[in-house]
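Worksheet: the structure to be examined is printed underneath.
On to chain A.
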Amino acid sequence: MTYSYFPGCTLKNKAKDLDRYGRLSAAALGVELEEIEEWQCCGAVYPQASDEIATRLSSVRALNAAKEKGQPLLTLCSACHHVIKRVNHDLATNADIRTKVNNYLELDTPYQGETKVLHYLEMLRDEVGFDTLKKAVKNPMKGTKIAAYYGCLLLRPSGVMSFDDPENPSIIEDFIRAIGAEPVIYSQRNECCGGYMAMEDKGAAQDRVEKIHDSARKAGAELIITACPLCMYNLDVNGKENKLPVKYFTELLYRALGLEEAKDNV
Partner candidate 1 sequence: MPMNQEWKPKIVAFCCNWCSYAGADLAGSSRLSYPADVKIIRIPCSCRLNPLFILRAFQRGADGVILCGCHPGDCHYSTGNYYARRRMTALFGMLSYLGIDSRRTRVEWVSAAEGAKFAETMNDFAKTIYALGENVKLEDLRCKEN
Partner candidate 2 sequence: MQRELMERIRALMDKGVADQVLAWKRGEFFYDTEPAILTKDELGEMVYDSFCGPNLSKYLIKEMPKIENKILALIKPCDSYSLNQLITEHRIDRDKVYVIGVGCKGKIDVDKIRAKGVSGITGVDENGDKITVHTLYGDTTLDRKDVLLGKCLFCKGKEHRIADETVGESEDTSEGSDRFEMVKKLEQMTPDERFSFWRKELSKCIRCNACRNVCPACSCVKCVFDNPNTGVQNKAAANEFEENLFHIIRAYHVAGRCTDCGECSRVCPQGIPLHLLNRKFISDINELYGTYQAGECAGQRHPLIDYTQEDSEPSIVHERGNNG
Partner candidate 3 sequence: MSDKITKEEILRICNVQPKKCMKCGKCSGTCPAYDEMDYHPHQFVYMVEHGQIEKLMASQSIYKCLSCFACLERCPRNVEPAKLIEAVRLAVIRQQGKNHMTENDVPALLDEELPQQAIVSSMRKYKK
């Protein structure tokens, strides 16, 4: 399967790891990621106002590029996924937005939300399959207790994202099991880390980050994994001394697949 891949701004910069490990692991799993040409930043926040058209355009350009190739669009960053998935939903269901966007873009054929938008994790679950992944794992992370941190953007609003059960998700836990580690369930995994406040109001962000680390640690976790660069930054930088280490899930995937050794051996 070949996907049109939308890396997003952060993955080209501060979250290079998320991107690099993701690409290498995908290749090892036989999944082809074709980076969309001349993609533009998704805007990082979904424009909730129904009269905001310009802020939706870059997503639609990426979606249309995928449509023209007949490929599903794959994202890795939670924020990009959230924005693109919701804009796609708008184009499919909101006639007003659809008309305005298409009037602006003047595409050959109007874009009407045809592209399927998938997150890397959904690709692992639905295309590769966690069972297959489990078989491909060379370095199972036996005994490691890992807390999945979902945050808000992947899950909500569940009616549009339809990613997983918004209150009791399982996809990252299933991923953790597939790489041989032990998932830790804790209550704060789907509560906001306050990432959007991280710039302006560090104190507020820190309170929430503290709560997340606390909850995960009390549940016995040794490590937190996430798919979101902003959560990653916030959980890491705004955590206190006794914080847990935070990693991108792709990094663990990369190591579990034994790609590190493979590289070293070359």
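Candidate entries met the following condition: all candidates are chains of the complex that A comes from, given by their letters.
Keep this in mind: contacts are C-beta pairs under 8 Å (C-beta built on N, C-alpha and C of every residue); 3 or more make two chains touch, one makes a residue touch a chain; residues count from 1.
Since this is a predicted model, take the numbers as computed values, not measurements.
Enquirer: Scan 1, 2 or 3 and return whichever one touches chain A in the complex.
Expert: My answer, from the options 1, 2 or 3, is 3.
Enquirer: With touch defined as at the start, can you tell me which chain A residues reach candidate 3 in the complex?
Expert: Contacts found on chain A: 8-10, 13-15, 41, 43-52, 55, 77, 79, 151-152, 155-158, 166, 191-192, 194-201, 204, 208, 229-230, 232-233, 236-237.
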